[in-house]
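With one protein chain held back, the other chains of the complex are shown just where they sit.
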Amino acid sequence: MSSPSATLARIGPPLLAVLAALTVGLIVIVGMGAALDKALLAFWRGAFGNGYAISASLNRAVSLALVGIGFVIANRAALTNVGGEGQIAMGGIAATALCLFPPIAGLPLGLAFVVPLLGAALAGGAWGGIAGVLRTRSGTNEVIATLLLSFIATWLLYWCVQSEALLRQPMTSSATLPESLPIPEATHVPLLTGSYSSPVTLGLPITIALAAVAALVLARSLFGFRLSAVGLNPVGAARAGINVGGHIVSALFIAGAFGGLAGGLMLQGEQFSLKAGFSSGYGFDGLVVGLLARNSITGVLAGALLFGFMRSGGIAMEMGAGVPSALVSILQGLIVVLIAGVAYFQDRRSVR
Amino acid sequence: MSFELLAVFLASTIRLAIPLLFAATGELVSERAGVVNMSVEGMMLAGAFGGAVGAAMTGSPWLGLVFAVLTVLPIALLQSVLTNSLRANQIVTGIGINILVLGMTTLGYRALFGARSREVIPGFDAVPVPGLAQLPVLGPVFTQIWLVWLAFLVAAAVGWMLSRTGLGIVLRGIGDDPEAVAKSGAPVGALRHGAVLFTGVMSALGGAFLSIGDIHTFTEGMTNGAGYLAIVAVIFGNWSLWRTVLACLLFGAATALQFQLPALGIVVPNALLIMLPYLLAFLAVAGLVGRQTAPRALAQPFWK
Amino acid sequence: QDPLTVGILIPGSKSDKGWMESGFDGLTAAQAKYGDQIVVQMIENISNADMEQALTQLASQNALVIGVGGQTQADVLKVAPRFPDVKFSIVGGNAGVEVANVAGYDVKQAEIAFVAGAAAAMLSETGAVSYVGGLEIPSIVNAGTEFGNGARYINPDIKYFESYTGDFDDVAKSKEATLAAIAQGADIHYHILNLGLRGMEQAAKESGTHIIGSYSNYCGTDPLYLAYSITGVGYQVQYAIDEAVAGTWVAGYKPFGLAMGADASDMIVCDPTPEMTEKLTEIMEDIKSGKITVLEG
C-alpha cells in the first residue's frame, strides 16, 4: 500500500527523534559522572536481563498499548482522548468491586476473571462515553472533558480506598492500610508462563488480538470508514446518513473501554489490590504512545514496547549505576517533544 | 466559624489561589489568542526550581525571581516554537514538556543541592499592609508577601489590556479567527509567540511564589498539578478574566476548607474537597453552569 | 567471606527530612559500621506501579531486601515467595505477616506520639497544640489520636487540632494546615510528614511557634524545633542489617517502639526542665509496663 520510501518517510523521523533523545540521555549520564558502560549494562539488564525484567516490561507495554490503541481509534473520529488516566482508574475500581463480589470468584470457565475485566472495560468506556455525550449534546471540547474526568476519577479512586463504605478493606487492626482487600486467586488473570518469576499474563495475547482487531476495524470495516468520515467532515457524514453523535460517543466509549481494560489487567494481572495512585501515570504515557504512533496501530505497539522497556531499564540504571530514574522522564519528554515537532516536516506537504 | 478562623481562612484562600492566579492569568491571555499551553504545569515547576536555585545561589529572592523567569523563558519559547512555528499538536507538546521538566528539575535539584540538602532557601517575607493589617478581624488577610498584590495587579492590568487596548482586541481576534486578523495586517504569528511567552513569565512567577514566596524551599514535583488547575480555572472562568480570578479564589477556598473543616469538627471526605475544583469545572463545561464559549480557534494552528 | 548484599527500597525521596531520610540515615550508619562487609543497592522515589519490579530487581541480586515503609508491604508479600532464599524486612510492617522469609518491623509510632503529645502540652504556652499528618492512613491517624491523648494526659483542658493533607510531600497544604491551627492558638506542632514538613516549618517561622520533630534527633541545629521524637526507622534498617550480618535474622512480626530501647523509640526535649524529663520518663515507663495503653501502628 505504501512504497519503501514512503514508509521510511513515515517512520524515519520518529526513529531519529528517539535516537536523538537517547543520545542526550548518554550525554547526561556522562555529565553526571556516572560510568557509561556500567549504566548501559544496568539498563540492558533491567530491560532484557532476565525473564522477570522482560515480563515486567511487556506487562507495562500492554497497559500503554491498550490506552494507545484506544487513543488512535478515537483519533480516527478526530477526537483527542486525554483521559486515559481516569479511565484506567475507573477500570481498576470496577474490576476490584467485581472481583471482591463473592459470587464472581466462584464462576466457572475462567469467567471469574473475564467478567471483572469486562466490567472494567465497561466502566472505562462509560467514563469515556460521558465525554462523548457531552461533545454531542453541548459541544463540550472532549480534551477538556476527558482531562477533567480524569482528575475526578483519580480522586474517586482515592475516596474508594479511603472509605470502608466503598472498597477499603475492613479495619481489622488499627494498622489496616487504605487499600482494597486482595482479590481472590480465581479472579487473577492467568499467567502464560505459569510462574511469577516471569509474570507475563494473558493480557499480552489479549492485547495483541485487540490490536489486530483494531487495525482491521480501522482499515477495512464499515465502522472504521464511518469514523473517518465523521472525523473528516461531520456535516458531510451526517448528510450521508451516518449517525455522527452516535459515532462520537462510540469512539470515546471504545477509547475509554481500552483504558478501563488496561486498568482491569493492571489490577487482576499484577497489583491484586486497589490503592491510591493505582494508575501511576500510565494514562498519560499511553496517550503519548498513541500520539506518537500517528494513527498507526503498529506504531502504538512499537511505542508501547519502547516506553515499557525504557522504564524497566531506568529502574535498573538507578540501582546499578546511580543514575536517577528521573532521566527516563527526561528522555520520554524529549521524545514526545521531538516527534511532535518533527511532525511538521511530515505534514507540511499534506497541509490544507 | 469564628472571626479569627474566617480571617485565617481568607488569608489561606488567597495564598493558595495566588500561584493559580498568576498562571491562569497568563494562560488566559494565551488561550484568548488561541493557544492552549498544557505545559503550564511544567513551566510553573521550572519557575519554582529556577527561583529556588537563583535565591539559594545569590542569597537574594529578588534575583531568584529573575532566575525563575529566565529558567522558564526557554521552555515557553520551546512550547511556542512547537505550537506556533511548527504547528505541533498543542496538547501533546504540553504534556511532553511537563514530563521533560519534571525529570530535569528532579535531576537538576539533586545535582545542584546534592541529594540530601537541608538548606533553607532565602525567600520573601510577608509584609503587613500599613493600615489594613491593623484591622481588627481581617488583619491577617493583609499580611502577605508582595507577590500576592502583584498577582492581583497583573490580573487587573491584563483585564484592562484585553478590553481597553488595541493589543487586547487583536489578541481576542486571533483567538477567534487568526486568518481574518492576519488580513487586517496584524502579525498573528508574533503575537501568538508573545502570548505564550507571557504565559511563561506568569507561570514562572506562580512557580516562584510557591518556592521562594510561600514555602522558602523547593521540593521535587512541588507544583503537584497546580498548572492543570490553572487551566481548569480558565475553563471554569469561561475565558473571562474576572471569572477566572474568581475561579482561582474558589479553588483556593476549596483547598483551604480542607484545613478549616477539621478545626470546626465537620467531617467531609478529603477526596471530595480535593475533587471539588475539577467537579465544578466539569459541571461548567458540561453546560450545567451557564453556556461555555471558548475562543473559536482555540488549539488550532494558524497557517499563513 | 563474601560481603552481605543488601538491597533497599526507599519509595519516597531519601532527602525528605522525614521517614525516608531517617531510613537512609540508618543505611548510612550501617555502611559506616560494616565497611566492605556489606554491599548496598538502593532504589528511591518509585511510583506504585513500579514497586514490584524494583523489589524483584533487588531480590534477584541481593541476600537481604529492605522495604522502607508500610507502602512496600503488599508488593514485598507478592515478591517474597518467588525468592525463598532472600530475606525481606519491611520497616513499618504490620502484624499479620506470615510469609516464611519476610520480617515485619512495627515502628509503633502511636506510642511515641503519645509521649510527644505530653511533651507538647508541657511546652505549650497557649494551651493549644496541633498535628498534621500526610495520608489519612491508620498509622498516621493513630499517631495523631495518641498525640492528642498524650497532650490531654498532661492538661485535660488543652485544645488540640489535627488535620491531614492527603500527601506527605505537599508543602503548601501542610503550611496552610499549620497556619489554621496557629490561628486557633496552637503554638507547638507535631507531624508525620515527609517533604511537606517544610511547609510546617515555614508556617511556624512566620508565626513564632515551634515544632516537635519526628524520626531523628537534630537538637541544636534549628531553634524552630524544641524537641524530637525518635521513631527508629533508621534503627530498624540497621537492625535488619545487623541481624542478617550476624546470621540471626528471623522472619515474622516484630514490634519495636519503646520496648526496644532509646534507639528504636525515644522522646528528646532539647532544653528540658528536670520536671519535664522526669514526667516524660515516667510516661514512657508506664507505656512499656502497660499502665498506659495506646493504639497500635
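Letters are used for the chains, namely A, B and C, taken in the order the chains are written, and counting of residues starts over at 1 for each.
In this text, contacts are C-beta pairs under 8 Å (C-beta built on N, C-alpha and C of every residue); 3 or more make two chains touch, one makes a residue touch a chain.
Quick note on the criterion: contacts and distances are computed from a predicted model.
Undergrad: Missing chain's UniProt protein name, "ABC transporter ATP-binding protein", "Na+/H+ antiporter subunit E", "Cytochrome B oxidoreductase" or "Acyl-CoA dehydrogenase family protein"?
TA: "ABC transporter ATP-binding protein"
Undergrad: Please provide the labels of all shown chains that the missing chain touches.
TA: Hidden chain contacts in the full assembly come out as A, B.
Undergrad: For the chain that's not shown, point to the residue among B:L5, B:L63, B:V129 or B:A182 touching it.
TA: B:A182
Undergrad: Of the residues B:R15, B:R87, B:R110 or B:R172, which one touches the chain left out of the display?
TA: B:R172
Undergrad: Applying the definition given at the start, please give the residues of chain A touching the unseen chain.
TA: Interface residues of chain A facing the absent chain: 216, 220-223, 225-226, 228-229, 232-233, 235-243.
Undergrad: Going by the touch rule given at the top, which residues of chain B touch the chain that is not shown?
TA: Chain B touches the missing chain through residues 164-167, 169-170, 172-173, 176-177, 179-187, 296, 304.
Basically, only the chains that are shown with their structure count from here on.
Undergrad: Could you tell me which chains make contact with chain B and chain C both?
TA: Where chain B and chain C share a partner, that partner set is A.
Undergrad: Sort the other chains by how far their Cα centres are from that of chain A and give me the top one.
TA: C
Undergrad: Please give the pair of chains with the highest number of C-beta contact pairs.
TA: Chains joined by the most C-beta contact pairs: A-B.
Undergrad: Starting from the mean Cα coordinates of chain A and chain C, work out the distance between those two points in Å.
TA: 36
Undergrad: Where does chain C touch two or more other chains at once, residue-wise?
TA: Residues 45, 136, 166 of chain C each touch two or more of the other chains.
Undergrad: In chain A, which residues are in touch with two or more of the other chains?
TA: Residues 158, 162, 324, 326 of chain A each touch two or more of the other chains.
Undergrad: Name, in rising order, each residue of chain A that touches chain C in their complex.
TA: Of all residues in chain A, those touching chain C are 46, 50, 52-53, 56, 60, 158, 162, 171-179, 182, 195-197, 266, 270-273, 275-282, 311-312, 315-316, 318-320, 324-326.
Undergrad: For the complex, which residues does chain C have touching chain B?
TA: 13-15, 17, 21, 24, 45, 136, 161-167, 169-173, 175-177, 179-184, 195, 198-199, 202, 206
Undergrad: Which stretch or stretches of chain B touch chain C in the complex?
TA: Touching chain C from chain B are residues 4-5, 7-9, 11-12, 15-16, 19, 106, 115-118, 125-126, 140, 210, 214-217, 219-222, 224, 255-256, 258-260, 262-263, 270-271, 274.
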